[in-house]
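One protein chain omitted, others in place.
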Amino acid sequence: METTPFIWPFTIGLLFISCFLVIIIGIWISSLSHIDKSRIIHSIFTYKSILAIKEVFMESLLHRKIFRKNPVLGYMHMSLAFGWFLLIAVGHIEACIHYKTLSVPAYKAIFMRYFVSGPALTLSEKMLAACMDMLLLFVLSGVLLAYYKRINSRVFGMKKTTQLKLGDRIALTSLWLIFPLRFLAESLTAGIHNNGSIISQPTGQLLASFLPVQSLETPLWWAYSGALSLFFFALPVSRYMHIPVEVILIFLRNYGIKVQKRIDGYSRIQVYSCSRCGICLDSCQMTHAAIKDTQSVYVLKHIRNKNLTDEKLFNCLLCGRCQPDCPVGLELNNLRMTQRIESTKEYNSSYKYLKNGKLNISPQTEVIYFAGCMTHLTPAIIKSIKEIFAVADVKYWFMDEDKTACCGRPLMQIGQYEAAKKLIKHNREQILATGIKKIIVSCPICYKVFKEDYALPGVAVLHHSEYLLELMADKRIPIKKMPMRVIYHDPCELGRGSGIYHQPRLLLNEYVDVVPTKNEKEAAYCCGGSLSNIKIQMDERNQIRNKTLEEYITYQPDMLATACPLCKKTFAKTNKLNVHDIAEIVCMALNTNKERPKKETYLYFHEVKHLEETKIKMNIH
Amino acid sequence: MKEFGYTIIKQRTIDYDQFNGRLLNEILLMEPSFKVCLSCGGCTATCSAGDLVNFNIRRMNLLLRRGETAELESEIQKCMLCGKCMLVCPRGINLRNVIMLIKKNISRNKTTKY
Partner (left out) sequence: MKHIVIIGGGIAGIETASALTDAGHWVTVIEKDTRVGGKLNNWSYLFPDFTPAEKIAESLLEKCREKDFSILPDTEVKAIIRNQDKFNIHTSGNQNLEADAIVLATGYELFDARRKEEYGYKIYDQVVTSADLEQLLRPGESLTVAAGKNPKRIAFVHCVGSRDEKTGNHYCSKVCCITGVKQAIELKKRLPEAEIFCFYMDLRMYGKHFEELYREAQEKYDIQFIRGRLSEASEKIDKSLLIKAEDTLSGRPLKMNVDLLVLLVGMEAGKGTASAAFSCGVNCEESGFLKSMDSLLRSNISQQEGIFLAGSCTAPMSLNDTLLHARSAAIEVNNYLKKSIK
């Protein structure tokens, strides 16, 4: 077989990266739990694999999600990924046809133009050659856009772009060089041997007219092979590892594997699948407080580089706004959680003082009411719930009226799962001992942990907004519409955390007019008060809150409604908007006959404008 | 120190010359808001753990400032980290971080010891 020395850099690089990937992915998969391994075995020959292949095609090659975010950015990714894929695939088919064998070595296909001395003869060969030229042009258009993105990222709908490190720079440079070098090398060869096609042939002839193509040909093919090799060797230490690893991720995800509460092969695969595109930076509210180095993309990077500090790991609200935006669909919050668990696993806690006493509960009791620690600092919520329960004649047992253990979620949010388990065990025993089949919770933080981690068989866990809706539907509480425009603020733990978006709105709409806002439901802002962040300073929290309030104020609502005591407390710290819990609003409506809620007046924008004009007139500097 | 409720022998006077401020300084460096405590006791009053057991979160500050780390070590384990203390603090101290930093230091000292 014909060969030439310049194939070696490429071939060695390809061998290296293939071995490397096989070994590392092997290690990752072998470190999965038994359950996950059996998931793979049981799913591999099912339709799940077909779904995975489809997803690989849609996301890894076409980049559908990035297209949705911004068409130019999507085109750039698609032309590079899908174009390159087709170049390899079509190139291989072309080589197979040319050499009339199915076992063509990779270098033969990649460097085919060098080995083929004459122009294509048959029609199919001509068409394939033309196709290859067009594909290369397609990829080159993506490379051009990539150059431009480095200069001006705003065109791509991105406010910020990530910073690169050495491995990334090498890989990026070689990636940028591969395709122009290939184009030049093929064109030069075409200029000498007339084996080019619709684009490379004229370019080759043009180059041959003023360049010493004979002496340039071999060095360019060397450069092309070198760039490919460099890319392969830089791949393991660069962000481009996401290209191969994401494919594995999509398969495993389709097999039903999820990030566990520990660092394992799958969490590693997720970390390596991050392309560091930086889309998560745009949705992160920490930037409102000028905190710009703790976002998911950086945390994943530091996990990979094993230099993640607690200062960065814990400086996150875990609001989850970045997750829906991630084009790779990474479990960003859970990945951060695995690290928090790892970082705090040596910490000690002791709750031996928790003792379950004897319960004295009347047998007619319908529901348990659990207000939550925070709610005790917003007594208006508790009072409203009590009044509504009185109207609806709900027999309830107030579980934490005097004192109780915390629900455990605040511990979990900072990684203290083992400690949280002790609290959960204590509360769980108490709930089950009552024999009551329904528990109403006022705090979304408690709600999430009750629902997900308490394992209460046969006990329905409801947030009070859900339960009040139930009471309303059962006509146990009357409906009275008040003429008020209200914005509903989705608490993170209730909305994105537990998927409760509609029940509070359905309920509110019966009592007031709910005004839709730009950032709501999945895109809802965090109030800034999140317990998940233990590093953020109070003034930074305030900045995040103010930015959120700023948006709400533009709608000039009569009131801001929420369903979380912590959100309420956070917003109520300023005097900018009237903030009330859903329960208070319902209670207010039930009491409308007694006392109408007073509408507070605020300095609205037309007034501000008026004052602004006055200032200008005053001409004071 | 497995058993809870062991006795701590306290000095009759605070001998400030013997005070080693390493732990305190480290925590103040990582969480400067801890400097501004005015000992109002709001945190202790609202504390969920304090409802159930003899536990005074405000005194963590004093224990740190007087170098009584042994007592600190056993006391801090009672905290449930619910965050109520932060919601009442008139000085906006990031108490949950202080607690985590103390725990971190304790666990680190243990691992270096053995």
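Every chain is named by a letter (A and B) in the order it is written, and numbering of its residues begins at 1.
Everything that follows uses one rule, which is that contacts are C-beta pairs under 8 Å (C-beta built on N, C-alpha and C of every residue); 3 or more make two chains touch, one makes a residue touch a chain.
Because the structure is a prediction, the values reported are computed rather than measured.
J.: Out of A:296, A:378, A:413 or A:465, which residue would touch the omitted chain in the full complex?
T.: That would be A:378, which touches the missing chain.
J.: Where does chain B touch the missing chain, residue by residue?
T.: 38-47, 50-51, 54, 56, 58-59, 84, 87-92
J.: Of the residues in chain A, which ones touch the absent chain?
T.: Residue positions of chain A that touch the missing chain: 376-380, 382-383, 538, 568-569, 572-575, 603, 611, 614-615, 617-620.
The working rule: only the chains that are shown with their structure count from here on.
J.: Averaging only over C-alpha atoms, locate the centres of chain A and chain B and give their separation in whole Å.
T.: Centre-to-centre distance between chain A and chain B: 36 Å.
J.: Applying the document's contact rule, which stretches of chain B touch chain A when the two form their complex?
T.: 4, 30, 33, 46, 48-49, 51-53, 77-84, 87-88, 92, 94, 96-97, 100, 103-104, 106-108, 110-111
J.: Provide the residue numbers of chain A that touch chain B in the complex, in ascending order.
T.: On the chain A side, the touching residues are 310-311, 314, 344, 346-354, 373-374, 376-377, 402-406, 408, 410-411, 414, 416, 419, 423, 531, 534-538, 566, 569.
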